[in-house]
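A single protein chain has been omitted from the complex, and every remaining protein chain is retained in its original position.
Labels run A, B, C, D and E following the written order; every chain starts at residue 1.
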Amino acid sequence: MSWLPSLLTDTPESGYELAIKLSRMAVKKTQPDDDTRSKLRADYANNADSLTMVSNVVATNFQTVAQANNYWRD
Amino acid sequence: MSWLPSLLTDTPESGYELAIKLSRMAVKKTQPDDDTRSKLRADYANNADSLTMVSNVVATNFQTVAQANNYWRD
Amino acid sequence: MSWLPSLLTDTPESGYELAIKLSRMAVKKTQPDDDTRSKLRADYANNADSLTMVSNVVATNFQTVAQANNYWRD
Amino acid sequence: MSWLPSLLTDTPESGYELAIKLSRMAVKKTQPDDDTRSKLRADYANNADSLTMVSNVVATNFQTVAQANNYWRD
Amino acid sequence: MSWLPSLLTDTPESGYELAIKLSRMAVKKTQPDDDTRSKLRADYANNADSLTMVSNVVATNFQTVAQANNYWRD
Partner (left out) sequence: MSWLPSLLTDTPESGYELAIKLSRMAVKKTQPDDDTRSKLRADYANNADSLTMVSNVVATNFQTVAQANNYWRD
C-alpha cells in the first residue's frame, strides 16, 4: 500500500492532516533514522522559529492539497 | 465539530482570520502542550524577524483561502 | 468598517499598498501592543536580511491581490 | 505618474526587471531613508545567503509578473 | 537520457519522489562535487531546521509536479 494513494480527501480537515503528512515525509526520506528524528523533535518542538518554519511547509503543502480537492467547494 | 469545516468565508476579513487559524494549527499539532506554546509566544512576539516569519505563513495560507473563495469577487 | 472590505483595487499601485497592509496585519494580530511593535521596527528597518524577509511577505501577498484583480489587465 | 502603472511588459526580460523593482519597493517603503538603505547594501551584496534571499523575493514577484503577461506566450 | 524526461508520473507517490529529485538536483548543480555533498549531508540530516528547510523545497516542487499531473484526479 502506498503512503500516498491520493491527494483527494473527504474534508478540509483531513486535507490538512495530509498536508502535515506530506511535510513530515520529506524529513523522513532525508533522515530515515527514527531515533535521530526523535531526538531532533525536542529541538524544533521547543523553538518558536522552528515551529513557524514547520507551519510554513504545512501551508505550502496544504495549498497543493486544497487545489487538488477544488477547495472542497461542493 | 471539525475545527476546519470549510475554507469558505463570508468576507475577506474572516478569510484572513481563517488563514491565521490555519497557521497556528500546524504549530499546535507539532507542539500540543499549551504551556510550552505560551512560553514560546514571548519569544516570537518580541522578535522582529520571528513576526515576519509568522506573517509569511499567514500570507501563504491566505492565498489558499482567497483562492477557495474566488477572491470574494461577487 | 472592516479593515479589509475587498481585495479589489483600482490600480496595481494601490494593490501593492494593500499587500503591504496585509503583511503588517499578521504582525499586528500576533503582537497587538503598539509600543512593542514600534521598538521592534528599529530592528528590522536597519537590518538588510530583515528587510528582505519583509519584502518576501509582501511579494506573496501581492501575488494574491494581483490574482484577485486579474492583474489589472483590463 | 505611478511607479507601477501596469504589470504588463513587452518582453520577459523587462518583466524580470519589473520583478526586481517590486522586490526593492517593499524595502524602500519599509525603510524610506536613502542613506540607511545604501549602508545596508554593503551587507547583503557581500553575503551569499543574503543574495539568495533577495533572489527568492525576485522569483516570487517574477511569478506574479509572468502570470500577468500570460508568460509572454504570444 | 535526460534526468528529467517528463513531469508526468503514474501515481502521487512517484510524483513526490520526483519532487525530491528536483530538490536535490539544484544542490547537485550548485555543488557538483560528490564528496563535498556527502560531507554536508551529515550537517543537514542532523539538524531540525535544516530538515524543515529541505521539506520546504520539496513542498514547492511537489506543488509543481502535482499541477503538471492534474493532481492525479483521474
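Criterion: a residue touches a chain if its C-beta (ideal position, glycine included) is under 8 Å from a C-beta of that chain, and two chains touch if they have at least 3 such contacts.
This structure is a prediction, so every number in the text was calculated from the model and none was measured.
Report, in label order, the displayed chains that the undisplayed chain touches.
Those shown chains that the absent chain touches are D, E.
Can you list, in ascending order, the subunit E residues touching the missing chain?
2-8, 22-27, 29-31, 36, 40-41, 43-44, 47, 49-50, 53-54, 56-57, 60-61, 63-64, 67-68
Which positions on subunit D touch the chain that was left off?
Interface residues of subunit D facing the absent chain: 11-13, 16, 20, 44-49, 51-56, 58-60, 62-63, 66-67, 71-73.
We adopt the following convention: only the chains that are shown with their structure count from here on.
Which neighbours do subunit A and subunit D have in common?
A chain counts here if it touches both subunit A and subunit D, and no chain qualifies.
Once subunit C is fitted to subunit D on CA atoms, what angle does the rotation have, in steps of 5 degrees?
Rotation angle between the two copies comes out at 60 degrees.
Quick one: report the Å distance separating subunit A from subunit B, using the average Cα coordinate of each chain.
15
Return the residues of subunit E touching two or more other chains; collapse runs of consecutive numbers into ranges.
Within subunit E, no residue contacts more than one other chain.
Indicate which of the five shapes (line, ring, star, complete, other) describes how the chains touch one another.
line
Who touches whom among the chains?
A-B, A-E, B-C, C-D
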